[in-house]
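The complex is shown incomplete by one protein chain, all other protein chains being positioned as in the whole.
Up next, chain A:
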Amino acid sequence: MAAADSPSAALRRDLCSRGIRLAGKMRADVVDLLDAYVEQQGLDASASVAAVEGVPLAAVERWDEQTGTQRLLENLVAYRAFRALLAQMLEEQREQLGEADAGLGRALAAVLLQVSAFVYHLEELLRLESRGIPGEEGDGPPPPPRLSLFEQKLRGLGVLRELAQWAVRSVRDLRQLAKPSPATGAAPGLAESP
């Protein structure tokens, strides 16, 4: 450990620990939401869902070799996408079921709020590293064609499953970020240029 922790290093560590707690809570809530979603939508929990277009996959090769900046940027892109996807799911939910599934709607809204908070948190971390925050690309890909009810439900399953995976990955990513680098006291990878 460096003899004196720089203020920015201390702030980074603080942001990382808060982010870890946020991601941990988010994951727990997403897992609960997944159970409720599967039950109320009448789905089979073990159903394989093909990768849906627009849903960011948490799967990554050579995860341990990623730089800190890569981690933050990939997380940011993913959670921004989830923010849009969850908002869409919430709207579909309200259209489909109205009052009948208020509980599910509330749970979805709560997770959406946490995802938005996490996006903000990631932007803070990037700002700390004086990294430019990539602008959001308008509305992203063009809105997908209207799906059937069943297709909507399956896509929702895919979104939530992938989000649960991302939440675990984010915790690991932030732990890597929080590690002090031996020489400079800065987190590894963040000092390197991409």
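Note that a residue touches a chain if its C-beta (ideal position, glycine included) is under 8 Å from a C-beta of that chain, and two chains touch if they have at least 3 such contacts; residues count from 1.
In this text, contacts and distances are computed from a predicted model.
Which protein name, taken from UniProt, belongs to the chain you can't see among "Ciliary neurotrophic factor receptor subunit alpha", "Proteasome subunit beta", "Thioredoxin domain-containing protein 17" or "Dynactin subunit 6"?
So, among "Ciliary neurotrophic factor receptor subunit alpha", "Proteasome subunit beta", "Thioredoxin domain-containing protein 17" or "Dynactin subunit 6", the name matching the hidden chain's UniProt entry is "Ciliary neurotrophic factor receptor subunit alpha".
Touching the hidden chain in the complete assembly: which of A:Ala10, A:Ala45, A:Ala59 or A:Ile133 does that?
A:Ala59
Among A:Arg18, A:Arg106 or A:Arg175, which one is in touch with the chain left out?
Selected residue, touching the omitted chain: A:Arg175.
Of A:Gln70, A:Gln88 or A:Gln165, which one is in contact with the hidden chain?
In the full complex, the listed residue that touches the missing chain is A:Gln165.
In the whole complex, not just what's shown, which of A:Gly24, A:Gly54 or A:Gly105 touches the removed chain?
Considering all chains, including the one not shown, the answer is A:Gly24.
If you put the missing chain back, which residues of chain A would it touch?
Considering the whole complex, chain A reaches the absent chain at 24, 27, 48, 57-61, 63-64, 161-162, 165-166, 168-169, 171-172, 175-176, 179.
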